[in-house]
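Got a structure for you, questions after.
Complex shown without one protein chain; remaining protein chains in place.
To keep things simple, chains are lettered A and B as they appear, and every chain counts its residues starting from 1.
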Amino acid sequence: MTGTTLTRGYVIIWIWLLALMTVSLFANTLPVSRPAIVTLMFVVAAVKAVLVALNFMHLRLEAWLIYAIATAPMLLVFGLMLALFPDFVLPR
Amino acid sequence: MSAATPTYAGTAGAAARGKVGIWWFLASEVMLFGGLISSFVISRLGGSAHVEHDHLNVTVAAINTFILLSSSYTMVEAYAAAERGDRRGMRVFLGLTVLGGLAFLGIKAYEYTGEITHGFTPWAGTFWSFYYTMTGLHALHVLIGVIANATLCLGARLGLERPYRVELAGLYWHFVDIVWIFLFPLVYLS
Partner (left out) sequence: MSHASPTVTAVRGPHEATGFFRTYLYATDHKMIARQYLLLGLIMAVVGGYLSYAMRWQLAWPDTEVPGFGFVGPETYNVLVTNHGTIMVFFVAMPILLGSFGNFLIPLMIGARDMAFPRLNALSFWLLALGSAVVLVSFLVPGGAASAGWTGYPPLSAKAEYTGVDWGLTLWLLAHAIEFAAFLLGGVNFLTTIVTMRAPGLGFGRLPLIIWQQATAAILFLLSVGPLIAGAIMLLMDRIVGTGFFLPERGGEPLLWQHLFWFFGHPEVYVVLLPALGAVLEIFPVFSRKPIFGYTLVVWATIVAGALSFIVWAHHMFVSGMDPRLAMPFSITTILISVPFALAVFAMIASLYRGSIAFELPMLWALAFLAMFTTGGLTGIFLGSAPSDIYLNGTYFVVAHFHYTLISAVIFGGYAGIYYWFPKMFGRMLGTRLGQLHFWSTLVSFNVVFFPLHWIGIAGMVRRIANPLQYDMIAPHQWINVVSTVALFGLVASQLVFFVNFFVSQLRGRPAPANPWEATTLEWTTPSPPPHGNWGEALPVVGRGPYEYSVPGATRDWLPQRTGAAAAEARP
């Protein structure tokens, strides 16, 4: 991982992040349904998170072990949230 | 990462150990924020926590988002400079990152003040309880990151810099940024 070659890449990623932020800021004005807007916002957030993780955190240069450490908790959080749905969200 | 580190005190070994360690730590942090955010999400979808957008300052939060995203960029540039052996660049970018973190905290404090003076205290309802707990825990992490980065910046001034430490602090800082990337739409936008 050498810094010199990546620096220009970092600027591009930063610009992407700001552009995506702008998209989610103005998503509320889009002429589509509310669930679609919310979905868009979280897809955008996920893309931003992946951009930061892959580039700024250099995940794309890492070994499989680091990938595993990074993704396992995400899956667990997702599973936890789904398991909570019957009790708190779904109608009885 | 499967290669064993045969030397005991070499800095290369320390960098590899530090990186594996910080990733394990971040995994536990994902679970911490994940547990809290999951609780908020199900309370919201279940109807017990109504979001009160009208009383949140979205413009100020957007500025804060901009600042935190940019500080992530300066952090990664600080690491790039450290890798190049560019001490001055490293100090400048670390300093900028610290400033970004401080600005974020200042603006957050301004936001809190406004909300509390309008009567939206942490005990004003489930949404506000979650709002203060989530953003407060995040702000605490920002504060820790600011302290870490400032320590590295001052250490570099004294000639104590080790490039891998900048990378480790950066991993933490970017994680804090990612948490905000999710909190921002969750609390302010959707």
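Methods note: a residue touches a chain if its C-beta (ideal position, glycine included) is under 8 Å from a C-beta of that chain, and two chains touch if they have at least 3 such contacts.
Keep in mind that what you see is a predicted model, and the values were worked out from it rather than measured.
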Which displayed chains the hidden chain touches across the whole complex: A, B
Option touching the unshown chain, where B:31, B:51 or B:143 are the choices: B:31
Contact with the hidden chain (one of B:89, B:125 or B:155): B:125
Residues of subunit B (touch criterion as defined above) contacting the omitted chain: 1-2, 4-6, 8-9, 13, 16-17, 20-21, 24-25, 27-36, 38-39, 42-43, 46, 48-49, 122-123, 125-126, 129-130, 133, 137
Hidden partner chain, residues of subunit A it touches: 65, 72-73, 76, 79-80, 83-84, 86-88, 90, 92
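Here, only the chains that are shown with their structure count from here on.
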Gap in Å, rounded to a whole number, between the CA centres of subunit B and subunit A: 15
Interfacial residue positions of subunit B with respect to subunit A in the complex: 1-2, 19-20, 23-24, 26-28, 30-31, 34-35, 37-39, 41-43, 45-46, 48, 58, 62, 65-66, 69-70, 72-73, 75-77, 79-84, 167, 170-171, 174-175, 177-178, 181-182, 184-185, 189-190
Residue ranges of subunit A touching subunit B (in the complex, touch as defined): 1-4, 6-7, 10-11, 13-14, 17-18, 21, 24-25, 27-28, 37-38, 41-42, 44-45, 48-49, 52-53, 55-58, 62-63, 65-66, 69-70, 72-74, 76-77, 80-81, 84-85, 88-89
